[in-house]
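Just one protein chain is left out here, and the rest sit where they should.
This part shows chain A:
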Amino acid sequence: MMARFGAIVSSLWRRAGGRFSLVVLGLWVLVSLVSLVWTPQPLWRTDGYDVWAAPSAEHWLGTDGTGADIVSWLMAGSRTDLLIVILTVLFAGALGLLLIAAMTARNSVLANTSVVAVDALISVPTILIALILAVPLGASVAVIVVACGFGYGLNLARVARPQALLVARSAYVESAVSNGASGVRVLFGHIVPNILPVLLVQLSLSAGTAVLAESGLTYLGVGVPSGTPSWGHSLATTVRFITVYPLTVLWPGLVVTVVVVALNLFGDALRDAVDPVGNPALRRVAVEETEA
């Protein structure tokens, strides 16, 4: 298993996109961890006499409209966004797999209803779901996670369905079922491994879109609540002044862009790296494992 993992990572590293995304995502996790114990300036500190300051030794990227340090807020924001991305991907993945299981079920009523239900629900805009959720929940991380997880989960299920269906109706699954394999066993033992490349690409796209959604929803006032650092918060509080202080908008914008690009490239690179056809190292490991 470790050998497999090593083969995948080294394959990722050999690809330019993979290397870029590994570096960015690694930094992201590292900065998030560091921000828990240290930021260049205390997060809550504001200074009304030093608002919209230009970058300096004290404030590496300057200050915002309350005199708060932009670097510190971006660093602290990275952990909020990381949390949102992880929760959203988990939620979307779980929902997606559940729907795939339903859509490939042997019970044709369940399968057909779930296909129709997914097609109908996928037409509801994510942003509308978020706005509706914000009514009872107010501005909160849960709004982003549930709205995005719901939307991306549906999308994931629909994209992965054809391939999942091929597997589910294949001869080896038929024989596994006739040997008494349970539905859960079929799903995780046969379907998931076969659609893994699609799953990984879709989930990494979801992760990137979740970062964008966090910015957008926070700007609309239904995302991350005020006082919680996030990249969307940094954007929302500075974007009104883009004509006067464009630099303060540039930094969070740049962070969001770089991370979203990295997540998208990561998905592509990972799909190639986990696919034995595209990754000879993985084939070698597989051969060694069967021989051992």
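By our rule, a contact is a pair of C-beta atoms (placed from the backbone, for glycine too) under 8 Å apart; a residue touches a chain by one contact, two chains touch by 3 or more; residues count from 1.
In the analysis below, contacts and distances are computed from a predicted model.
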{"item": "Name of the absent chain as recorded in UniProt (options \"ABC transporter substrate-binding protein\", \"Transketolase family protein\", \"Heterotetrameric sarcosine oxidase alpha subunit\" or \"Manganese transport system membrane protein MntB\")", "value": "\"ABC transporter substrate-binding protein\""}
{"item": "Absent chain, residues of chain A that touch it", "value": "44-49, 51-52, 65-68, 138-139, 221, 225-227, 233, 236-237, 240-245"}
